[in-house]
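One chain of protein is taken out of this complex; the other chains stay put.
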Amino acid sequence: MHPEKTSHTFEPKVIAFVCTWCTYAGADLAGTSRMQYPSNVRVLKFPCTGRIDPVFILKAFQQGADGVLVSGCHPGDCHYIAGNFHARRRFAVFRKLLEFVGVDLNRLQFSWVSAAEGGKWVEVVTDLTERVRAMGPMTEFKELALEEQWSGVIDTPELKEAFSQI
Amino acid sequence: MSRIGVFICHCGENISRTVDVERVAREVGLLPGVSFSTDYKYMCSDPGQNLLKNAIQEQKLTHIVVAACSPRMHEKTFRKAVEAAGLNPFLCEMANIREHCSWVHENKEEATVKAVEIVGMMVERIKKNRILPGITVPVTKRSLVIGGGIAGIQAALDIADCGHEVILVEREPSIGGHMAQLSETFPTLDCSQCIMTPKMVDVANHPKITLHTFSEVELVEGYIGNFQVTIKKKARSVDEDKCTGCGVCMTKCPQKKIPNKFDQNIGLRTAIYVPFPQAVPNTPVIDRANCTWFKTGKCGVCQKVCGPGAVDFEQEDRLIVEAVGAIVVATGFDLYTIDEKPKGSAIKGYGEFGHGKIPDVIDGMTFERLASASGPTGGKILRPSDGKEPKQIVFIQCIGSRAREKGISYCSKVCCMYTAKHTMLYHHKVHDGQAYVFFMDARTPGKSYDEFWRRSIEEEEAVYIRGMVSRLYQKGDKIVVMGSDIAVGVQVEIEADMVVLATAIQPQKGADTLAQKLGISYDKYHFYSEAHAKLRPVECATAGIYLAGACQGPKDIPETVSQASAAAAKVMTLFSKDQLEREPIVARVREAGCVGCFACKKVCAYGAIEEKEIRDRQGNLIKTVAYVNPGVCAGCGTCQATCPSKCVELDGYTDEQIVAMIEAL
Amino acid sequence: MTQSIDTSSYSAITEAIQAEAQRVLGDGTVTAVIGYAAARRKGSAQPIVISQADDAARLIFTPACVNNLAVYLTKAKKEIPRNGRIGIVVKGCDLKALVGLMGESQLKRENLYLIGIPCSGVLASTIQPDTELTADTLASKCRECDAHQPTGCDFVPPQLPVAPELEKKYQAEISRLEALTPAERWAYWKEQFAKCIKCYACRQVCPFCFCEQCLCDRNKPQMVETTPRPAGNTAWHIVRAMHLAGRCAGCAECERVCPMDIPLNLLNRKMAKELKELFDYEAGFEVNDKGPLTMFTEKDDQSFIK
Partner (left out) sequence: MQKYISQQNFTALLDALIKQGTRVVAPKLNAGTVLYEPLAAAGEMVADQLPRRSGKEAFFPLCEEIMSYEKTGQQVALTDIDPARFPETVLIGVRPCDAAAIPVLDAVFSWDYKDEFFLERRRKTTVVGLACTTADDACFCTAVGISPAETRGSDLFLSPLVGGGYRCESYSDKGEALINSHSALFAEPSGAEALPLAEPQTEKFDLKKVKAWLDEHFEDPAWDSIATRCVGCGACAFVCPACHCFDIVDEGTEKKGKRRKSWDACGFWKFTHHASGHNPRDQQPKRYRNRIMHKFKYYDDKFGQTLCTGCGRCIRLCPVGIDIAAIVEEISKKEV
């Protein structure tokens, strides 16, 4: 018997950028082992975390992601020698930038998940999904996306009405 | 306009149990660009693949998405099928709705919605997929081996025996390396030279091997299959072609008291010399720093006595260029110098053990020369100070090795075994002598190794004391060694006649400089880094360059020989085809936009990025841009994420493809 | 009472620059000198490229000489002739950009003749150039300048810069923002970015925005929306700050030229601060083979990674 599925009012969108050699394989292992985790995550496969451009994270938030996960090989395990080391520096800096412009870093998770860590994949994905669910929708970028620049101001009643019509 | 075909696999019931595959097929069929969608029980089966192939033909499909298991499982299967139906294999992608969906979710509605989205993402992605033609790189079937020790010799012989030309470069006047210096070898006590010299002669006589001794690699250009190597042949002052190796010059040379490096400086040689009698080639070299002719302009005895007229004082360094397809690096090791702090090194010396100050404190390699039948003492163990036979001898292990506070944290791996061997050799030669060994642990993994070590204690009467030496000083003609025996918990003091230090193994001096020439990476000790510690232990990250022996890390002879043969096998694999074929997932530079900041080059771990000059028709330089060598690129894409203007793109993972997926969400 | 900044040495510096420019143009050391010249409005200055020794007399240095002229040596400015060695008048802050450009294969030291300025500071804004230099009108970057006296130049006038100790506005503002909640910071930047009109003045004056084609000008794929709306503006400024991380040496030209007064250099300085804390890296002091984001160490911080 499966436990009763809890129903939620808010189902967050979680996007995971993962490397193909470790984390993608780890997620495959979670599947092969029939582990269960929330269905909110959508996985994008990259050859290496070194390929993951910070702009993708930004783009994901802009496209409505409520949480973003970036995951790759443990240090020293990179299939491409050092891609994850470069990624580690890049994201150490990028997350500080996002934090400074006001993104709550609880929505952005980084992890090392190896091909053997199906369980860790489940844990990371579940934690992030539940944390983001508790935080509620990521409204910041979505609001921006809805705003039109119109004579410099965006919140006049007329415009609000115009938006609702559009 | 793309005509995308989507195929949803049931995987028996593995997918269809939790994903409503028919609904997925129906819903993705409505996506813009999708002109055909269907579901099938087993897509990977022959009927499934035929369904795919027929649909491509009948529906004139241009792009294929197979929603099934993980691409790690069947991507190759479906790409092959697509190729068989006449499409470029890279116009097929898999959507993983099994491992990432049906197997990890129980709720059918949720799993189905997720499956639709996963397929939707791949549909958007594949619209941006491009035809990727396969990449071929021509291969020059000649190989360079750097280093003429046992590793280089073994690799060279294996490759040459397979029929490929080998250029073997050795820095010293003779090949042989450290193995030629050894007396006998563990665990069988074979005479090192007896097993080594035949191989050296094989090298010299092999029709496929070109030997350059007293030579160094000056410059390496090119890439896998296509290297150009510039080799500097240092001036030997003796014409190799004319010299017959008769040795008259050496007997007549008036400079006879030059310490011989081969004998760890305890034996002497002449200014015109071969390092040891069995040297290959048997052509002497003039040590210009010590030669009277070169110092004063007078003498010239060797030239006068040389019948063939081979002595040539005017000879100069020469550069030769060789084209090779693969490089085996086998530069070996050096011993940790304990009496001085190496320049520019963070590694601290071991002043407290008196090496360099107390003449009868020697290192293990010196002991090898003393024990060697062809050594300076003719195989007798005699003290360097007074030539007396030591009756009490102390061996101290882990000098340098495993000493984090001194800067080396690794284990040198061979010292436990060679010290055990030394105690045996000592006991064989000095029957009334007593050997003591201070050690931390005895590390003896290896076939017949532990038995060998035990024999040194049980049959050859070596006394092993577990503990480190705290102080060591000269007292009269004795050396007082003070240490602790932690097994018993007492202080030990031994008045020894001789002390032998098992000094750590380090990479050859200049290993870093050579690595920079080759474009390979090295660790903080300057040991060369293999591409993968477990799965690619003999390959460098830089394609076409392979590692053999102790240049990669401390190794004993059997391991070194194994790795050398493995490296040779890798070279032969590369040489087995005329063209190297590569998956076309490589980076490409959009030269029009490249501004030449070379951030890509800085992050490329493979040295795949080169600088390329763009010139106009008159030959004026317009700009210098990055160029990705497709033969070398491994396809990680770190360059693209680093390029600020995204002018380098990784085929198969372009920004367009990835953004299309993000936007599909 | 606002503290005035002593700029009495600037006229002597002007004379020294003129003499040196005349010399190096006259003897053929350089083919051109990039410097500042007076313009029509009272007290104003503008960049100028001169190639005749006689024109050296046009060069000046005043508190209105705000521009970082390094931008003219980048590949983005194809209009400046590139034959032979070029002389350039540089303040210490501008020099840092040149150092960075050398590290990024954009410039070679031997092709430059650096005329350094012992600079006590310049105006925050030249909307009204004829303004006395005081602690109030001084550019914020000058308040926390660590390069009043440029080093490694080919010529520097002998005058010594004065550098009064002033409150560090950028540091204070960064600390203030850091102390806010993410939502408050978002609100702050949202208001600021909403003002952006995508005139790209910040990009065009930046010595490090030398890309032939900016990522944000590309449309396949469109990484950043180009219209001046809150969404595209925010994305643009995040991307800009990220691309300059580890490269920007804080000349603050982006902020000075912003017609909408967006405190852009705050973002760059925040990044510089993080790079200093994370990797002990400071841009602009020496020509580095690799910047902090094109290298790594195995021991880099990963406390943020699960």
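A, B and C label the chains in the order they appear, each numbered from 1.
Methods note: a residue touches a chain if its C-beta (ideal position, glycine included) is under 8 Å from a C-beta of that chain, and two chains touch if they have at least 3 such contacts.
Keep in mind it's a predicted model, so treat the numbers as computed, not measured.
Considering the complete complex, the chain that is not shown touches A, B, C.
Among C:30, C:114 or C:257, only C:257 touches the chain left out of the display.
Shown as candidates are C:52, C:128 or C:151; the residue that touches the absent chain is C:128. Residue-wise, the contact with the chain that is not shown comes from C:204, picked out of C:105, C:149 or C:204. The missing chain lies against subunit A, touching residues 148-153, 156-158, 162, 165-166. Subunit B residues in contact with the hidden partner, per the touch definition given at the top, are 30-32, 124, 127, 592, 660, 663-664. Residue positions on subunit C in contact with the hidden chain: 39-42, 44-49, 67, 71-72, 76-80, 126-128, 130, 191-192, 194-195, 197-201, 203-205, 217, 219, 222, 225-229, 232, 253, 256-257, 259-261, in rising order.
The rule we apply is simple: only the chains that are shown with their structure count from here on.
The distance from the centre of subunit B to the centre of subunit C, each centre being the mean of the chain's C-alpha atoms, comes to 45 Å.
With centres taken as mean Cα positions, subunit C sits 35 Å from subunit A. Those residues of subunit A in touch with two or more other chains are numbered 54, 59, 76, 82, 86, 90. Shared interface positions of subunit C, i.e. residues touching 2 or more other chains, are given as 215, 223, 293-295.
Those residues of subunit C lying in contact with subunit B across their complex are 75, 104-106, 210-215, 218, 220-223, 243, 289-291, 293-295. In the complex of the two chains, the subunit C residues touching subunit A come out as 177-178, 182-190, 194-195, 215, 223-224, 227-231, 234-235, 237-239, 241-242, 245-246, 267, 270-271, 274-275, 278-279, 292-298, 300-302, 304-306. Residue ranges of subunit B in contact with subunit C, taken from their complex: 592-599, 602-603, 623-624, 642, 644-647, 655-656, 659-660.
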